[in-house]
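Missing here: one protein chain of the complex. Every other protein chain is in place.
Chain nomenclature is as follows: A, B, C, D and E, assigned in order of appearance, with residue numbering initiated at 1 for each chain independently.
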Amino acid sequence: MENFTLVRPEHLNHHGYLFGGNMLKWVDENAWMAATRDFPGCTMVTVGMDDIRFSHRVDNGAILRFHVEQQEKGRSSATYSVNVLADEPGATTEIEVFKTRVTFVRVDEEGKPCSLPR
Amino acid sequence: MENFTLVRPEHLNHHGYLFGGNMLKWVDENAWMAATRDFPGCTMVTVGMDDIRFSHRVDNGAILRFHVEQQEKGRSSATYSVNVLADEPGATTEIEVFKTRVTFVRVDEEGKPCSLPR
Amino acid sequence: MENFTLVRPEHLNHHGYLFGGNMLKWVDENAWMAATRDFPGCTMVTVGMDDIRFSHRVDNGAILRFHVEQQEKGRSSATYSVNVLADEPGATTEIEVFKTRVTFVRVDEEGKPCSLPR
Amino acid sequence: MENFTLVRPEHLNHHGYLFGGNMLKWVDENAWMAATRDFPGCTMVTVGMDDIRFSHRVDNGAILRFHVEQQEKGRSSATYSVNVLADEPGATTEIEVFKTRVTFVRVDEEGKPCSLPR
Amino acid sequence: MENFTLVRPEHLNHHGYLFGGNMLKWVDENAWMAATRDFPGCTMVTVGMDDIRFSHRVDNGAILRFHVEQQEKGRSSATYSVNVLADEPGATTEIEVFKTRVTFVRVDEEGKPCSLPR
Partner (left out) sequence: MENFTLVRPEHLNHHGYLFGGNMLKWVDENAWMAATRDFPGCTMVTVGMDDIRFSHRVDNGAILRFHVEQQEKGRSSATYSVNVLADEPGATTEIEVFKTRVTFVRVDEEGKPCSLPR
């Protein structure tokens, strides 16, 4: 899945760059939507994130592109890579600003892990 | 451009459905990102929206898909159609919930209209 | 109905002016309150907006005045004009920055249109 | 000044009523707009609130009416009463839910108190 | 209780300092958490605030420290002092920026006052 978000003043830290907490919130949301679309009808919950790396600060006005891809699929869990690229005002090329891997587990109505469809 | 957003409790009206004002905010943001990616380096401003139609109420937990397409291109303006489809929890097909057409104008540093690149 | 809102940094785009999406959100909210006060006890839903025009960018710190007036009343629908005027820091007169017409329909408990009281 | 605000799920506490902190935020904003409109061109800052009383909890979907009136005017300060009335879904009359008095001081560019215009 | 909050651009007024309404919202939230932790299992509601004083404007990037202390305990109510100190970027000492006293009442399921545990 490819998804886009616009960075505005409400998302900044006091240095004038994207507040890291907002990046993490968006990553969780985007990865969750990708997983839910891959497994329709399943309730997916975030159980972990690994290898989080903030590699570049992000300017006000940047258009962020979240590239989410399924990496692994287990019995009840699935892992997605998330790469975030920033297209900043006045720039001619995107730069990678963040990456991580997010793992989701399918849960049943009591919140217990259950098998993903084949 | 295709773009996705998740409807959560913070986006609802007191009847428990998506508050229409949030839909309009997201439409403006998504159309603006599409226009800015089509015309890199240009400052685009929203000048109008036409034919706004809310055709179906939207549930909590729906994944919204914004389908944005360029319809017309003038000397300094460009018009985009925006169709929004909702994938609701437990549903098997998406339904169309909203549509409109948004027009942007390119402006220079004084805020005056100027020509778009060919 | 006359209603006022204050523009703060959380409402701006990255150019430092009011983000258009927030204007649309506020317009929907203000028109809805006017319609609900005109038809107490009725559930009103936004079905359309026409002739949206952003005529002037809005500064940080502006006090916006939303002037909402009923224009037409049908069997189950009512249409309101919304004019937004901005009183900007240091200015001596208000300027018109936005206008539109919003149409609401009264719905019953199943979400179907029903007659407005006379 | 009379001003209206709509209570939505994003404004509630976990009991399902308006979170008191949001009421206080709105009161400050509304009183500040009234004071700024009374003294155009002056920078007004909140210096105090007295006699804050939450007299009734507020339901989801209520339309709040903020009634703000100038009570006293000193050399560099002005005091406003704020009464908040709630029109709740299904109700036939408004009820008073909150009141307070807010005092503002005019400050110059260094942030020091200075005289209000006559 | 001691509690910390970070001031970011989304919290500012158009002069670039903390918007007073946000301070009031945070004070209510922090005092409520202190009261709820002191009286576990009790539903506490804010009934009043006294002696609110904003004594210093607060910069973007400040770390605010909310110092909340129980001052009085009645049959069904308890009063807390709240002092807020700001640690601003580049500063070497904290300064006091705000203080007030907040009173809570314990209510039962019908919303009526009831006795606090000894």
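We take it that a residue touches a chain if its C-beta (ideal position, glycine included) is under 8 Å from a C-beta of that chain, and two chains touch if they have at least 3 such contacts.
Keep in mind it's a predicted model, so treat the numbers as computed, not measured.
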Output for the hidden chain's shown neighbours is A, B, D, E
The listed residue (D:N13, D:T43 or D:S77) that touches the chain absent from the view is D:N13
Chain A residues touching the chain left out here are 15, 19-22, 24-29, 32, 43, 45-54, 57, 111
Listed in rising order, the chain D residues that touch the chain left out are 9-16, 19
Chain E positions in touch with the non-displayed chain are 1-4, 6, 29-30, 32-33, 36-37, 40-41, 63, 87, 90, 92
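Quick note on the criterion: only the chains that are shown with their structure count from here on.
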In contact with chain C and chain D alike are the chains B, E
Across the interface between the identical copies chain B and chain C, with over half of residue numbers shared counting as same and under half as different, the residues used are same
Turning chain B onto chain D by a C-alpha fit takes a rotation, in degrees to the nearest 5, of 120
Dup interface of A-E (contact pairs over half shared, numbering-based), picked from B-D, D-E or C-D, is B-D
Averaging C-alpha coordinates per chain, one finds the centres of chain C and chain E separated by a number of Å equal to 34
Between chain A and chain D, the Cα-mean centres are separated in Å by 39
Where chain B touches two or more other chains at once, the residues are 15, 19, 29, 32
Contact graph of the chains (line, ring, star, complete, other): other
